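Quick one: the structure is below, questions incoming.
All protein chains of the complex are present and in place, except for one that has been dropped.
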Amino acid sequence: MNREPAGVVVRTVCRRLTPFVQLFGLYVIMHGHSSPGGGFQGGVILAASAILLVLAEGTDWIRRVSLPALTVLTSTGVLLYAGVGGLCLALGANFLDYSVLPFAEPRSVGMLLIEIGVGITVMAALVSIFRDLVMFE
Amino acid sequence: MNVQQSAIPVLVVLIPLVTSLVLPVLGWWYRPAVFPVALAGLAVTCGTAIIAAYTVVVGGPLHYYLGGWAPPWGIEFRIDSLSVLMLVLLTVITLLIGIYSKHSVLKEIPSKEVPFYTVYLLLVTGLAGLVSTADMFNLYVFLEITSLTSYALVSLGGGAAVVSAFRYVILGTVGAAFYLLAVGYLYSMTGTLNMADLARILPGLYSSTTVLVGFAFFVIGVSIKMALFPMHSWLPGAYSDAPSAVSALIAATTTKVAAYVLIRVMFFVFEPRFSIDVIPVTTVLAWMGSIAMILGSVMAIGQHDFKRMLAYSSVAQIGYIVLGVGLANEMGFTGGVLHIVNHAFMKGGLFLVAGAIVYRTGVREIRGFRNLSGKMPVTAATFTLCAFAMVGIPPTGGFFSKLYLILGAINAGQWVFVAVIVLSSVLALAYLFNVLRFMYFPRDIPLDPEAHPSPSDTITRDEAPWTMLGPMIAVAAGIVLLGLFNGEIVRRFIEPVIPVGLGR
Amino acid sequence: MKSLHVVVTVVTGLLLVLGSLDMSSPGDPNSPPATHVSPRYVESALEETAVPNMVTAVLADYRGFDTLGEVTVIFTGAVAVLLILRVTRDEDET
Partner (left out) sequence: MPSGFNFDFVVGHFNTVTYVVLMMIGFYAMTGKTNLVKKLVGMNIFQWSIILFVVSLAAKRGATIPIALGGHASLDGGTALDAAQYVNPLPHVLMLTAIVVGVAITGVALALLLRIYRRYGTLEEDELLERIRHS
């Protein structure tokens, strides 16, 4: 499935809109602590902005995104998650017990790192799945 | 509170997970290192499982509070000797098949080595987690990881594999959804997800219909995952269309783990008296197991395709395990659990044999196995040993698990089940001996003209490569060792966990 | 064949409705789920984890391992789709 860029109106609107969608996605990831949201929802919003771009700009740019890079990005998110858990293990507490992290508010910071890891993984995984669907013919 | 408990329980799940995450990075950066690192991950997981087994046998069950939160608020890992027996079984089998699949699967799809081993290790993560967790919802998450990886691996076989994989997706998801529904129903009545906490609260609620219906849907969901007879329609297509190494992997692990989940929840979360007296679940399971044993074997006899025959034989062997659970006495329970271990090795070995034959000769029809013993002696010998174990001939493990099942049936006074076990073994002898006949004594079989051109008229030794033979020999050795040391296994791993409340 | 499906579906539905007979009615503040485990999450999530959003606190801290399994499922899904779809047309004709 390859798709030519949409009309100029759609392209300019989407091109103006995408940064704000991505900013909102980042906001949702980072503010999972005090407002509804978190890693999953933010990651999906970021992935949606990538798909919006494909609908507007056509599929040629997503073909150039190298697939191993996306898979590696997906695995780094989970590695970050397991890494934070492993760090707690190394610092002498149970796996994923953030109270030993060297921060003022260890649990809150630990959870923030977790949310970032989840956000990266969800975003990269959904873009990778979408890219596979685009490349498949 | 940061209590540091020995980290073995979580390491068994963490090592395969981290290895599977590292593989894509390796595949992008330095490709040749992917297979060695994957093997190293599997080997270290196996080692950790053996250490866990030693610790549990010596020091009793291991507990681990994830995140440092005590249950029922946090998630708990609880590894008793039943869990650790499954852990060692699963990690050993997946290690052997991991070596085997290097040639067998990747010959057809060389470009996919990185995603294949990533998904492979994720399957091991799912299995290890499923067996260690003591939290009902965490078990659902690991069940889904195991299922998702199985769907992807089944679809790797050429041709109709994608259709069988899709049918497996639909039925597998129905099973998992029924399990989730059961967790929802039990949660609505108890408010907790931790197994030990549930076991404490549930006895007071045995009369409530919600708990009853929840348990009924749990059994249906797990039976679908276990391919128990009426709900087995996904199994023949999935096993026979998947690459042989994947068939061996799935036949030896996913259905066994589903049987473990049935035992874990039925006897350890609910008290045995619930499924014996309150609702006759064990009686229903015993009869469904018997029907599976007979009809599975009958259908296996009629097959021409070797792997499809093995698939229907799996449906029958699951019947043994369910019968063991259904007998609801100590001998039956021991026989059922022992048969989980034995069948994993037996059926894994048989599918590895099928893979070696397809790899070297491309033949799938049993008729095409004419004097294979000359052409592939080691493969034929492995098949013979696995066949003996399936039928239950003494030195092999299969004999002992059938012996315990028969003793259990006698203790339960159910002579009809003894007859069913013997009849099913005879049927197994029929379809396995038929293959042996082609392999070893082809001369007295009339060469029907339209049979596949027999690849081995000129008897030249042409064995499978060593990376395939090694695991097959190891599995064969495992079957014999299971037979010799079955007393040890029962005494150290099964007896300590026989649930109180089962009949004598 | 179709009537069999209808029968099975209706029987399953009735069984489920029957099953929910003695569930506490929706919104009941002292139903088992609301009184057994979750009160601690509500009452002490803020002091223990300094995070006002209790769902995030339970998601990432109390039951953080569930979410790790969760993220693994998403990773598995991405690699599985990659494994399934990366087949060129001629490879697929076997």
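Which chain is which? They are A, B and C, in the order written, and residues in each are numbered from 1.
Operating definition for what follows: a residue touches a chain if its C-beta (ideal position, glycine included) is under 8 Å from a C-beta of that chain, and two chains touch if they have at least 3 such contacts.
Please read all numbers here as calculations on a predicted model, not as lab measurements.
Put simply, the hidden chain is in touch with A, B, C once you look at the whole complex. Interface note: of B:L85, B:L130, B:L148 or B:V315, the residue touching the hidden chain in the full complex is B:L148.
Taking the complete complex into account, residues 2, 5-6, 8-10, 12-14, 16-17, 20-21, 23, 25-29, 31, 33-35, 37-39, 41-43, 45-47, 50, 52-55, 57-59, 63, 66-67, 69-70, 73-74, 76-78, 80-81, 84-85, 87, 89, 92-93 of subunit C touch the chain not shown. Residue positions on subunit B in contact with the hidden chain: 137, 140-141, 144, 148, 151-152, 155, 159-160, 162-163, 165-166, 169-170, 173-174, 177, 180-181, 184, 187-188, 193, in rising order. Panel shows subunit A; residues 34-36, 40, 122, 129, 132-133, 136 of it touch the chain omitted from the view.
The working rule: only the chains that are shown with their structure count from here on.
Averaged Cα coordinates give subunit A a centre that lies 21 Å from the centre of subunit C.
Among the residues of subunit C, those touching two or more other chains are numbered 61, 64-65, 70, 72, 75, 77, 79, 82, 86.
Residue numbers of subunit B whose C-beta contacts span two or more other chains: 17, 21, 24, 66-67, 69, 115.
Subunit A meets subunit C in the complex at residues 32-36, 38, 40, 67, 70-71, 74-75, 77-78, 81-82, 85, 95-96, 98, 105, 107-108, 110-111, 114-115, 117-118, 121-122, 124-126, 128-129, 132-133, 135-136.
Across the complex, subunit A meets subunit B through its residues 68-69, 71-72, 74-76, 78-79, 82, 85-86, 89, 92-100. Every residue of subunit B that touches subunit C in the complex is listed here, in rising order: 17, 21, 24, 66-67, 69, 72-75, 108-109, 111-112, 115-116, 118-119, 122, 125, 129, 137-138, 141-142, 144-145, 148-149, 151-152, 155-156, 158-159, 162, 181, 185, 187-193, 197, 201, 208-210, 212-214, 216-217.
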